[in-house]
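Only a part of the assembly is drawn; its chains keep their places, and the rest are absent.
We just call them A, B and C in the order they show up, numbering each chain from 1.
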Amino acid sequence: MATERNSVDLVDGDVVRQFARAAMLAALIGASVFVTIPNPFSPAPITLQVLFVFLAGLVLGPVWGPISLLLYLTAGAVGIPVFSGFEAGIGPLFGATGGYLWSYPIAAAVIGLVVHRGTDLRDPAAVALPIVVGALVAGTIIIYGMGTAYAAWLLELAAWEAIAGFALPFIPGEILKMVAAIVIVRSGRIEPVQS
Amino acid sequence: MIEFQSVSYAFDEVPVLRDVSLTIDDGAFVVLAGANGSGKTTLLRHCNGLLTADSGEVLVDDTPVAENLLAARSTVGMVFQHPRDQFVAATIGADVAFGPENLGLERADIDRRVDAALEAVNMAGRETERIETLSGGEQSRVAIAGALAMEPAHVVLDEPFTGLDDPARRSVLSRLESLAADGTGVLLATHDLRDVLGLADRVVAMQDGRVVVDEPPERALEQLTGLEVRVPTEC
Amino acid sequence: MLTYNPDDTLAHRLDPRSKLAVQLGFAATALAHTSVRALLALSVVTAFVLLIARVPPLETLYAYRFALVFLALAPLLAGLTLGSPWFDLADAGASGRASYRVLLILLVSAAYVRSTPVRASRAAIQRTIPGKPGQLLGIGVALIFRFLPVLQADLRTIRDAMAARLGDERGVLDRASTLGLLGLTRAFDRADRLALAMQARCFAWNPTLPALAFSRTDYPVLVAAVVLALTAFV
């Protein structure tokens, strides 16, 4: 009994806390897809997912932000209905919007890296606004770059067709989400876990 | 044995525990009473290192908690005041199994413990039900089962009876009684001594972060006035 | 909504790992081919998979209705040309065939979703991905499964509370940031309490893993998965 117990390798307290937040944020993204609005100008729907991808990078940082989104993708892949329109399965990961989905962890990592400048978390409310905006724009470019390129390849669309269908119709919405993300992190009500 | 040696603790400079000393012997059934905000929950969280004393020391079986977190956490089972956000799995069975799994036990052993723990809280046979479909009291019971399944050497319970109906409360109480009889130390926080006084070996009362009473039940009763704790009405 | 449905089909009895392998093999080959002949063959495989898992086709198509509309739109988009002939049938046809294989991938993955409980998937993750990443992914999936309905209820309550004080009158930006802020603060409060509870129960890197074992029927299925994957290169 004693040896058994000594071989238990406890997860460190800070890691547990970050991990719990990452999992909870992933669940929150899944819950947010109750907002799935067909976009009349695009084959992809309007969702709030990107808002939470921004928040993952800003609040959880360059390590736990992407982990959160990997958890999200894994949960969807194994059948929890967390993708747009409550879809699930690995199908959506290879479907028309699959490029967007794969881009989320990468975008969160980039946003986290730019804002936190490394793995020690800073309070995003205290980071200069241009840096935050720059980070969000970079993240957005990654999301649309991957989303559009994958759709173009998968559905055999010409570049301009893919851009017209998968990027342009969302730009106004994306600007709103950036502003919302900045308002949220500057509200001072979310404290990052300092380790 | 769980031992508090002059423990003090403050949240953001506000002192919440002040020089608390306290011993829970193996097999002792200790009831911790006190008004809202008197520091009961804060005290309990020191038993397994969820909080760490600013000064003083907490020892579990003679080892300082801070020195061996694993020992403290695997020997002190804890039931939180609000079970609700603390379930880690979607179904009853998976949640109760979480602790034993982390201890690395054999699967058969885990199953046996889960069954026994659910039995003790009158929830046997409901392993596959989802947690959020349970009523409030049923959730409290599953939370208790989660701690019992770790078969800890000491159990710490933070107001475990809130929301439990009469048979469930009696079943849990009798389980705690037999655990204590078998040598498990029990520390139970409550506002309401009416139901537990008969079982208690000692009543510890807190006020404003200090231990102000630490006596066997009969003598404690005389000293509890003004401490905002319910006591059995004399009839 | 497409979710796990307890049943006793062959698909339900298979190990989740072999089912995952089949899906990946199928997706690989489907993404590599768009010829009519290949699509016919893939359709036969899909029909076979759906039959084995007893997937109700209409219900499944309905669950993927958003995706279907989008897939139907793609050929229209592809056919459009700037200038005469304005709509290019060949382009539209190529895109149509490309969309069709995506539909097949969706249907095959529906068979997995329908026949595999989350706990089995979690076991597969923890047993396939070694070490700490596997443990975090496995437990993480279990946590998402646990908290998804809780957070859905949270968001619904926030939306209702906003509606009750005529929140609909406010701008989209205001609504999105309120929903995001309240949703996130509540989720993080829950996370912090959950972290304490997991620590109290000795959350460890090396727990007893959930039971999972290949049976005899899994081996031919694994072989089929490999064959599917290899056909991606022909």
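One rule holds for everything that comes next: a residue touches a chain if its C-beta (ideal position, glycine included) is under 8 Å from a C-beta of that chain, and two chains touch if they have at least 3 such contacts.
In this text, all values refer to a predicted model and were calculated from it rather than measured experimentally.
Tally up each chain type across the whole complex and write it as a label-plus-number formula.
Formula for all protein chains in this file: A x1, B x2, C x1.
We take it that only the chains that are shown with their structure count from here on.
Could you grab the centroid distance between chain A and chain B? Build each centroid from C-alpha atoms only and quote it in angstrom.
So the centre of chain A lies 39 Å away from the centre of chain B.
CA centre of chain A versus CA centre of chain C: separation in Å?
17
Residue numbers in chain B touching 2 or more other chains?
70, 73-74, 102-105
Could you tell me which residues belong to chain A and also touch two or more other chains?
Those would be 7-8, 10.
Of all residues in chain A, which touch chain B in the complex?
Per the stated touch rule, the residues are 4-8, 10.
Which part of chain B faces chain C closely enough to touch in the complex?
Of all residues in chain B, those touching chain C are 45, 48, 50, 70, 73-74, 78, 80, 82, 85-91, 94, 98-107, 110, 131-132, 146-147, 150.
Write out the stretch or stretches of chain B touching chain A in their complex.
69-71, 73-74, 102-105
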